[in-house]
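What follows is one structure encoded as structure tokens, with my remarks underneath.
Omission of a single protein chain aside, the complex is shown with its protein chains in their original locations.
Note that the chains take the letters A and B in the order they are written out, and that residue 1 is the start of every chain.
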Amino acid sequence: MANLKEMMQDHILDRPNSYIGKSVPRPNAKRLLAGRGTFTDDINLPRQSHVAFLRSPYAHAEIVKIDVTSAEASPGVIKIMTGQEMAKICTPWVGVLSHLEGIKSAPQHALAIGKACWQGEPVVAVVAKTRSQAEDAIDLIQVEWNELDVVVDMERALDSDIPVIHDELGDNLTWQRNVDCGDVDAAFKNADHVIEETYISNRHTGVCLETRVIVADYNPGEEQLTVYLSTQCPHMMQNLFAKHLGLEEHKVRIICKDVGGSFGVKVHSYPDEYATAALAYCLKRPVKFTADRLESFTSDIHARDHRINTKIAVSNEGEIQAFEIDDLTGIGPYSVYPRTSGIEVNQVVNLTGGQYKNRNYRAQARVVLQNKSPMCQYRAVGHPVLTLITEGMVDDAARRIGMDPLEIRRKNLIPDDSYPCTAPTGLPFEKLSHHACLEKLAKMLDYDALQKDKREARENGIYRGIGVATFIEVTNPGATFYGIGGAAISAQDGATLRLDAKGNLIVEISVTEQGQGAEAVVAQCAATAMGISLDKVRVITGDTDVTPYGGGTWASRAAAIGGEATVQAGKALKKNIIEVAGIMLQADPATLDIYNNNVVDKSNNTERISLEEVGRICYYRPDTLPKDYQSELVVTRHYVPKQFPFAFTNGVQGCYVEVDTNTGFVKFKKYVVVEDCGTVINPQLVDEQIRGGVIQGLGGALYEECLYNSEGQFLNGTMADYLVPMAVEMPDIEVGHVETPTLESELGAKGAGEAGTGGAPAVIMNAINDALSPLGGKVTRQPFTPERILMAIGKIT
Amino acid sequence: MKPAAFNYKKPSTLTGVLELLRESGEDSNILAGGQSLMPTLNMRLSAPSLLIDINGVDELFGISVTDNTVRIGSMTRHAELEKSSVISEHIPLINAAMPYIAHPAIRNRGTIGGSLALADPAAELPACLCALRGFVEMTSTSATRKVEAKDFFRALYETDLKANEIITAIEIPRYDQNYFSFIDELSRRHGDYAMCGLAFHAKIEEKIISDAQIVFFAVEAKPIIAVTAMRELEGAKISDVSLEVLQGAVGNDLDPFGDLHASATLKLHYAKELIKRAITSGITSG
Partner (left out) sequence: MDNIEQIKINTVVNGEKVEAFVEPRLSLVDFLRNELELTGSHVGCEHGVCGACSIQVDGSVVRGCLMLASQADGADVISIEGASDAGIVADLQKAFHERNALQCGFCTPGMLLTSSELLDQKKNPTRAEIREYLSGNYCRCTGYEAIIDAVETVAIDRAGSSHNGKS
């Protein structure tokens, strides 16, 4: 085993001229700024046709008869397909995973067969020369519907008088999970205080500014399906299209160009996307589907629809003694494929209260079917819900015993020096930094000054509140997240590094760029590991024919997992280069290094031979190298975390708000986030992930809600009616860091993409409730609208 | 989300527009700024066979002042009203309304005539025009007529405009310097349609209120002139106005409907809040 000194000499964080920790602007942003990106809808192929879908206008209805006679005669129409015909080309799927014990769902088809189960489910596909013509033809299709009773209210989904959506399942209960840790009953029995509360997390959706888009083409000569797709996971989609269209996997190529926002929306497979690929296969010509905004609202996944009853036990001294939760969540009519719709609630069960020392924890979770749009994983999966309830409960406890919110957290958070340890549910924590983050937050907020300001304002009838919310966040999942349950979702990612003949570095990597900066971060890792400058690096992502096999971008994994694969590939390639340079220079490779695009003398960084010259000799003049020696200027390395199922990150958010008690409007006065994502590769990109994530979380907390009426009709499915955060109302956010690298990887990075979103709803709720507390009011139902705030304080009834 | 097919004509004269309108009748739509019409076409909520684009009719554009009135061509865009010194000098209420109307790109294109013709119950300009007791001028091939704003707005998205007419201009009386203008609204986000809004216009001379016009929007199907509240203010000294009584009067005047973003109760609560703000602002403005 190498000694520590040797290890450190080669350690990625100890490189001269390192890019790790530097705010380097993203090279690929320039094309986007010039309007010269390539989003999938920008791609038009020769002989391309367009598909549009007749979608169910009803939440639950039998399809009695479909008459397409007039539609077929409509100008430009190429093909009209219904469910039965589609099923001959594309097989159905069931969204279950074996490690979610007992989860069940019904077979789902690309186009509905027999009945439609939510408003917006695709029923008939019309392919025409233009999108307009396809829509014209849809207007001419006659469908005879027989409306069925609907399951809308999740609270009633399991009642005996409510219809079962899929008869073969027997009931509308998709999954349930119970955990019981420690001695919860005894803790509540002996507690000084028990506080119960019900929280409502509202159903909302991702609203990527670029809707879902797919352009599929089938070349019968090559038997090759090529799919341009706005996605987060090209290889997963390659597997799924091949599997359900009956193609060989290597005959399916997924190309993912620029993606206009994804946030988890584009990590799932969708019926209309299978249908588009199937139609291209069937028609042997390119077919494009660009979801319009209205169909995005009803066909993109929704998320976070939960009702949670909670109970916390706390002593007079502020010791948290038990948490108990009962989570009910309605996921629409199908568990979404292939990740299932059980993961969100699973996170809630796994992690509620997980940042605290308390060991007494009980959770019951039930996942029910209903006739609304399918629900599945969306940015920060489960965390906004579990952080909302955890930190809501802790604030309740603090208020009850009259303890300062920071103080109760100081008292109960797992001490920074007690790692490794586990959550009550058994999930292992490698090392977290709750207390360091909390103290840093207190300083950045200027907590005592805010308390003073708040008191003074109240004397003048102005209601201000401070909110604090600590959180833990799952990032860098290994194979136990999906692969273990039978999903063909790679936990591993790979990077191929190639030195070209001019000394430039080409990186092909399986993680994908969604705008978060994955390509920039990968370039930084490659440049640092190799000792070359960033301008020499080109990163290629998003093509299953080109990059190594891997999982893509989700669960805050691209930078940390892709980055580590890059680092390891970079080190291996560097070793190869130094080896061949040693031959060229007749020098001991151990005396050489690479620095500033040159092979240098390790002792003093003086140039020995440039990488360009190494490339030239290896490619053009290998005859000058020994006959028994072959240089290798291409290296691939993969990485997957194995020691821990996840790299947990942690942090704390704090904000200061003013609530107008006449209008119920909330105004931000200050917003601070301190988070620990391990090694920070690019501080600016991390900060912007935090900021963007917070605002997305605030969207769910303050504005966003998918509203349905009792017939299961989506009421606010336009951009004008479904409100997302806009520039005027949103705060500036200060971001601070504590760095606790994971020791599992050399890079030490953990994910940062979701921490902002996960903590935001809790912190704004706690701030509002702090402001309202002198008036005896409290909000626990998202979104925290002016109306709900006024009702909470009795201004309106 | 593409519109159903339609034909398109762009006459360059008012006569040309009116002739086309007469020929096509209810099968056609007038395309003014298009900021509300185009979404409904894109969503296929309406499918006219002909769009008559009036953006080429020069005589519908522009602002002019006479001794007694300010005349605004129906195709005058919000952005022009926003920047017009004539408007800010003579009709400050309209000027003050502008920042509330959606966003800059919408104001660059949207027109006052289009806004009035649509008669969205949550829109600012219909309420402002009522508060200013302005007139809507409508023209057909056979006649031109003027209707006072309060009579122009009839019901939800329903106006006095006939199928063979277009709005050609808006005329607003000039008021003296003692008039006080106030507009405010409560919306979820800046630029959104209001949950409740108030356009307020009154003479305040020596702190005595007269000729008050109180018009609420986004509360009922059309702009609501709060007559009881207006009576309460007539002749009152502004600093002595009992807010409680005034708010009670507002409560009598309004019968709000709830929508996605605000219940009827909330709208009424906000109406009372807004009238308070109007009086407070009137006091501070001297």
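Throughout what follows, a residue touches a chain if its C-beta (ideal position, glycine included) is under 8 Å from a C-beta of that chain, and two chains touch if they have at least 3 such contacts.
Here the structure is a predicted model, which is why all the values come from computation and not from measurement.
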Exercise. Who touches the missing chain here, A:I695, A:V738, A:A767 or A:L790?
Worked result: A:I695
Exercise. If the hidden chain were put back, which of B:G16, B:G62, B:P92 or B:G191 would touch it?
Worked result: B:G191
Exercise. In the full complex, which residues of subunit A touch the absent chain?
Worked result: 25-26, 29-30, 32-39, 41-42, 44, 132, 206-211, 258-263, 290, 292-293, 514-517, 684-685, 688, 691-696, 718-720, 724-728, 730-733, 756
Seminar exercise, completed: Hidden partner sits against subunit B at residues 1-8, 10, 31, 34-35, 38-39, 41-43, 49, 51, 53, 55, 79, 99, 102-106, 108-109, 189-191
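As a convention for this text, only the chains that are shown with their structure count from here on.
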Problem set entry | CA centroid of subunit A to CA centroid of subunit B, Å | 44
Problem set entry | Touching residues (chain side subunit B, partner subunit A) in the complex | 1-5, 43-44, 186, 188-193, 195, 260-263, 265-266, 269-270, 273
Seminar exercise, completed: subunit A residues touching subunit B in their complex are 131-132, 135-136, 139, 292-295, 662-663, 665, 703, 707, 715-716, 718, 720-721, 723, 725-726, 728-729, 785-787, 790, 795-797
